[in-house]
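A short write-up of the structure that comes next.
Below is a slice of the complex: some chains, not all, each in place.
Lettered A, B and C in written order, each chain numbered from 1.
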Amino acid sequence: MGGESRGLIWGGVVGRDMSDLVTFGETMLRLSPPGQERLERASELEFRAAGAESNVAVNAGRLGLDTTWLSKLPDGALGRKVTATVEAQGATADVVWSDEGRQGTYYLEQASAPRPTNVIYDRADAAVTTATPDELPTERIEGGDAFYTSGITPALSDMLEGTTADLLALARAAGTTTVFDVNYRSKLWRPAEARPVLESLFPDVDVLVTALRDARNVLGLDGDAERVARDLAEEWGFETVVVTRGAAGALAWHAGDVIEQPAFEADTHDAVGTGDAFVGGFLARRLRGDGVPAALEYAAATAALKRTIPGDTALVTPEEVEAVLDRSGDDIAR
Amino acid sequence: MGGESRGLIWGGVVGRDMSDLVTFGETMLRLSPPGQERLERASELEFRAAGAESNVAVNAGRLGLDTTWLSKLPDGALGRKVTATVEAQGATADVVWSDEGRQGTYYLEQASAPRPTNVIYDRADAAVTTATPDELPTERIEGGDAFYTSGITPALSDMLEGTTADLLALARAAGTTTVFDVNYRSKLWRPAEARPVLESLFPDVDVLVTALRDARNVLGLDGDAERVARDLAEEWGFETVVVTRGAAGALAWHAGDVIEQPAFEADTHDAVGTGDAFVGGFLARRLRGDGVPAALEYAAATAALKRTIPGDTALVTPEEVEAVLDRSGDDIAR
Amino acid sequence: MGGESRGLIWGGVVGRDMSDLVTFGETMLRLSPPGQERLERASELEFRAAGAESNVAVNAGRLGLDTTWLSKLPDGALGRKVTATVEAQGATADVVWSDEGRQGTYYLEQASAPRPTNVIYDRADAAVTTATPDELPTERIEGGDAFYTSGITPALSDMLEGTTADLLALARAAGTTTVFDVNYRSKLWRPAEARPVLESLFPDVDVLVTALRDARNVLGLDGDAERVARDLAEEWGFETVVVTRGAAGALAWHAGDVIEQPAFEADTHDAVGTGDAFVGGFLARRLRGDGVPAALEYAAATAALKRTIPGDTALVTPEEVEAVLDRSGDDIAR
């Protein structure tokens, strides 16, 4: 039985006095050589902080929602770098400060074909891997309109697998719309490990987002995006399924309808975080009451803008997204 | 009554002992984040100085003319940054130092599609906005072969509207060829404000340069570039009208002839200042006596080179422009 | 008569549900060449944002208070740079977004003796200069424990002179402790202009902070710091007067007592903002209920740390201030 019957809140018609969107997950420090230099030879690194769930909170927060990112961080300068980054960009960071556990980190080497952009994770034993529902401000989830996390979170530790399940269940119980992005990471787990864990979470998910590739490789589905979306919706009773296909655009199944959304062309400067920009844009409009087609188009425009911006987040304004939708615009605005 | 009847000086056949080209206008500080970073998040900014009229003086100065840029600047380190920049690049800066008025500034965010490169002007109340013919070294204009300014100048203040008119009239009276680039800036004024001001200046202009887009949106003309050029020439008696169309190349009307000049292909690194490079290249050859077709081709090559260079000016040599015209050249010269 | 009779709130004994400290004033963009390079020759600038009142909000916010900075900013990327900076550092920015007015800016050339560090203000017509009590969230001031602004604010415009007076009066009326730092800036006004304006504000001020130099040059007082503090307290009925003397330390008059506080030695890296660090440290402890002597010592330690940190704010933790007070500490903590 899909989301419709649950009376999901889209557009905040029922008054709530808390965040529109709450997210939970790990945010790492991001260390990357300038330009296309190799790590091995770099003598300085760009220093940012990013993670799927704080990215989505930032992206949606900039586009009009009141958003809060929940996490657990090591007490100290590295953890403060993370919260300072999130708050500077427009979301609220509500974190548990821990005396134990590391600050997760990743190294990013940007490249161009045929050299792939390379990510080296150094995130084992991060403080967040021991986060439990008890220590997190779960009332924010219960009081929010929507709750978002991704498949990265349960992949990080056994503890987080349980915490993710608990938070989704708790949100569901409180009437908060649950949004989940499969976000498979091959450097964290194998498809055979991931599939049962992800599927165990699906019953508490209202809106599922997945790359077509992940649906095939990890969830074992066949066929094109429409086939995949229908199969997922039918099997798990999602209210909405969004399937992304990179340059080939996205497709959504929603309450029986299928909506196609092509990607906007973009001259890519930094591709990392494109998926989170898509989700942030989608939720920004959906939680303000737009229908799925309008939200998808907004999502695609946000994702295209993201690709022009260094770092993992879509550091944009609603006006800039609108301008992409309007295709108005010279090359130089002056 | 076109320029022909005025016996315009092209090629310096009549001996003069002063600059070949004199320009007048505002030059601003240019503050831009590195790469495609957003201003909001940048922690350092590239610091340059640029303005249409000093750009043209620099560009033409590098390509063989003796050029002087006139302006009014606030006395102090910021004003000195401007003159140091202009003089380092090959033009003479002859400025009035003022105790009043600001140093105009602009912030530039470079971007790639679908995000437009964005300009934020912070140029209100610049010292130059109070410049009068009385305080400027107008003898340089009277003694020069040509005088150049653009539609940006009269847009900056009422005072400058009058000063621009006076300088053009004074140049005309002295037999100095007058060159004017419409250079419409939507962040400075609206088309309905701009048109009457610009048209009031046209009677004293010998050579008009305009983007096709500006001719349509601001000057209210219809038709293709040729139509626009003819209409302008017929209505205002210009000796030459140059209509630029970006990647579609330029077209000139000159003494009844129409000359088409395609753009040279360029892998664009920094598009700002392309128009000024075109004008600088055009005048460099025209004032050395070349005909309009040769000057247009040189202008197009200079503009293509500009697009490969950071900053607003075409920091090139005549040999480099010739190499583009000769299409000689490996990818790496060694 | 003095503050004692007003039942000022020190330590938050009376429960309030809003910020401990609210500040109001201008925050500018800060553009400075790297190292000791001169502006005239710099090709890149460090890009920060700072202002006395947001500095105090940040400094006190990091040291344990819940602080909010109020202001008015131009809507756009430059204004967002300011709020992002303030929020990243630990204070709340509650600003009026304006379609009119500039973003104030200052250029800073760091130097060493005998060359003075030089500040070039470019802050005329900033959006904040038109801020009125009507448009500001004055309920935050009324609901706060303390309200802080400085003598820079009324110097910026006639409008702000009135707004400053109104906000102090409104705070006073609401029982919010008012704190005012003379902060005389010779590039904004002359002593003879400043004195009557400042003195017109003093009746609504509970805690006055002033450099000894300003007390002499601007307020026309004679004698040593103790004499100055007593005279000020007696004339205006301040609850507390703090007189700062740079390396010679600070002195406070409080309810008839005089407290001396020497400065902690510091190897100065960036002196800008030292006074704001002192005030932030002082208020952080005073509003948590410490007495004036303890608050002064904490203030002096915070100020010493500030001098080691680039930028205008004391980006420190309470633990770091405590370590200075404990004089514990190797040169390298590892």
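Quick note on the criterion: contacts are C-beta pairs under 8 Å (C-beta built on N, C-alpha and C of every residue); 3 or more make two chains touch, one makes a residue touch a chain.
Bear in mind that the values here come from a model prediction, so they are computed numbers and not experimental data.
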| item | value |
| --- | --- |
| Complete complex - number of sequence copies, 3 represented | 6 |
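Throughout what follows, only the chains that are shown with their structure count from here on.
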| item | value |
| --- | --- |
| Taking each chain's C-alpha mean as its centre, the one farthest from chain A | B |
| Type of chain A:chain B copy interface by residue overlap (half), same or different | different |
| Centroid distance [mean C-alpha coordinates] between chain B and chain A, Å | 47 |
| Interchain centroid distance [CA atoms averaged], chain A/chain C, Å | 40 |
| Sites on chain B at which at least two other chains make contact | 38, 40-41, 118 |
| Touching residues on chain B, where the partner in the complex is chain C | 31, 38-48, 76-78, 80-81, 84, 102-103, 105, 107, 109, 118, 120, 122, 124-125 |
| Residue ranges of chain A in contact with chain C within the complex | 84-85, 87-90 |
| Interfacial residue positions of chain A with respect to chain B in the complex | 88-89, 264-270, 301, 304-305, 308-311, 315-316, 320, 323-324, 329-334 |
